[in-house]
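Input: a single structure, listed below in structure tokens.
Here the complex is missing one protein chain, while the rest keep their positions.
And then chain A:
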Amino acid sequence: MAVAARKAGRAGAGAANKTTSTKGSTRGAALNSPQFDKNQDLTAYNDMLLIRRFEEKSGQMYGMGLIGGFCHLYIGQEAVVVGMQMATKEGDQVITGYRDHGHMLACGMDAKGVMAELTGRRGGLSKGKGGSMHMFSKEKHFYGGHGIVGAQVSLGTGIAFANHYRENGNVCLTYFGDGAANQGQVYESFNMAQLWKLPVVYVIENNRYAMGTAVSRASAQTDFSKRGVSFGIPGEQVDGMDIRAVYAAGQRAIEHARSGKGPYILEMQTYRYRGHSMSDPAKYRTKDEVTRMREEHDPIEQVRRRLLESWKLSEDELKAIDSRVREIVNEAAEFATHDPEPDPSELYTDILL
């Protein structure tokens, strides 16, 4: 697997990314040395760090009993959504499953509103009625936040259908997991998307596990970039821990979809550091494996190193970013802790129009 093949400490300014393969793609090899300029690295650092710190805080708030039910953290996978978001333009939509906090933050949704939804308060983005798995923002073109594994794939295809229908030039990024990739409706959607040349990019976040099931125990074809082959949908495997590779692949895929050529599949090879939800027996993988991924492939650490080494930022400049991010997260937590619960009358609102 490409991710595993990477070595620690390669991510200097001159390091070429050889891990983005273009298997199944119609594209050539000229595209596999993506570089970031300083501003891109700064954006990447800032946006990924916000997700990381936000998720750590969520975990802490869960531990304090402020968040209930399920809470699926995105820690480790930050480069995927941030890199993809950098490749979009205003108007492009995003839809995903229940591991959605990172996607919402990357779409520019307010950290306070997200956190207050996690605590079930009236200032939450769904007024406290949706919870961790169910948030939406029409304004930011974020369509949720879905709890049924695989359902978002057809929904995202439908959003792309609407783009096609309206001829508005927008692309829908449809995210789902390696486990979700086995649901039947995924392939029903693939067929329609290619048949009708819908502007959709399927982003498969292969974090190697679906709950306690490793990819190889659930999938006959573990190269997810090939899952569209029988429909003629191009696909690529991407090092999802390297935001530059994600961004470059995202650009290719989005361009393909936007230009009317139909859907595109990106298999993002990534890793979740935390348990599936908050607690997790963790018996299905070794501690070693987790530690190795954290230490050798951390997406944020890669950018941080570039900022220090290639862009000569000082530790103090990085600290300033860190504390700005921390402030946003602390404010969100503060708000989500003290915002009141929804008014009881809300029980009966928003059922029908």
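Heads up, the rule we're going with is that contacts are C-beta pairs under 8 Å (C-beta built on N, C-alpha and C of every residue); 3 or more make two chains touch, one makes a residue touch a chain; residues count from 1.
The criterion applied here is as follows: contacts and distances are computed from a predicted model.
Missing chain, UniProt protein name: "Pyruvate dehydrogenase E1 component subunit beta", from among "BFD-like [2Fe-2S]-binding domain-containing protein", "Sarcosine oxidase subunit delta", "Pyruvate dehydrogenase E1 component subunit beta" or "ABC transporter permease". Touch with the chain that is not drawn comes from one residue among A:Ala106, A:Leu155, A:Val171 or A:Ala210, which is A:Ala210.
Taking the complete complex into account, A:Gly179 is the one of A:Gly179, A:Pro199, A:Pro263 or A:Pro299 that touches the chain left out. Checked against the full complex, the candidates A:Gly83, A:Gly102 or A:Gly131 give a single residue touching the omitted chain, namely A:Gly131. Touch with the hidden chain on the side of chain A covers residues 52-53, 56-57, 59-60, 62-65, 68-70, 75, 117, 120-121, 126, 128-134, 146-150, 179-180, 182-184, 210-213, 217-219, 274-282, 284, 322, 326, 341-342, 344, 346-348, 351.
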